[in-house]
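Structure in structure tokens, see below.
Now for chain A:
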Amino acid sequence: METLSYRHKAQERAAGSKSLAIIGVVASGNLEVLVERLLPDTECQVDINTAAEGFGAVWEAVVADFVERRSPGGLKLSINDGGARPDTVALRLAQAVRLIEEDDQ
Partner candidate 1 sequence: MTLDDILTSLFPKGHDVANDKGVLLGSALLQSGGSAVVIGVAGRSPLGVDEAIRLSRHVLDAVEQGGEGPILVLVDSDSQRMSKRDELLGLNEYLAHLAKCLIYADMQGRPTVGLLYGHSAAGAFLATALATRVLVALPGADPAVMDLPSMSRVTKLSIDMLKEKAKSTPVFAPGLNNLAQTGAVFTIWDEKTSLAEQLQTLLGSIQGAGDQRDRLGKHRNGRPKAADIAERVHDLALQSK
Partner candidate 2 sequence: MNISDRETATVPHLANSKTVSWYEASARQRVQLLLDAGSFHEFIGPEQREESPHLQVFDLPTQFDDGIIIGRGRIAGAPVFVAAQEGRFMGGAFGEVHGAKLTGLLRAARDTKSVPVLILFDTGGVRLQEANAGELAIAEIMRALIEARMAGVKIVGLIGGRAGCYGGGGLIAGCCSALAVSEQGRIGVSGPEVIETNRGVEEFNSRDRALVWRTMGGKHRRLLGGAEAFVDETIQSFRSFALHLIGSAPVFGAEVLKAEQTRLEQRLQRFGLCADAVDIWKAEGVADAEAVPVMAAADFNDLANKAREPRYDAR
């Protein structure tokens, strides 16, 4: 297993009022993303625990694009990864943000 952590400045605070959301499952080629609203509005952190070692550069690129495109300010995202492909990772990150941005019921 390999653990990675990235912290970025985000342009804007993620919308919505929910405090947390979760998407995905840990399985071969899949991952779960737990997203929590824990950080200052301009901060974003992504912590990764992955079964596939040696892909740090790819994770770095995926996370950087994600922060640029979705502006997830204030969010801490925690990932358990079962060796998902980068496109799946990008999709789950986006899904997680969409979930936490929904209106609280």
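To be clear about the criterion, a residue touches a chain if its C-beta (ideal position, glycine included) is under 8 Å from a C-beta of that chain, and two chains touch if they have at least 3 such contacts; residues count from 1.
Selection criteria: all candidates are chains of the complex that A comes from, given by their letters.
Please read all numbers here as calculations on a predicted model, not as lab measurements.
Enquirer: Could you sort through 1 or 2 and say which touches chain A in this complex?
Expert: The answer is candidate 2.
Enquirer: Could you list, by residue number, the parts of chain A that touch candidate 2 in their complex?
Expert: 1, 18-23, 25-27, 30, 32, 34, 36, 49-51, 78, 80-82, 95, 98-100, 102, 105
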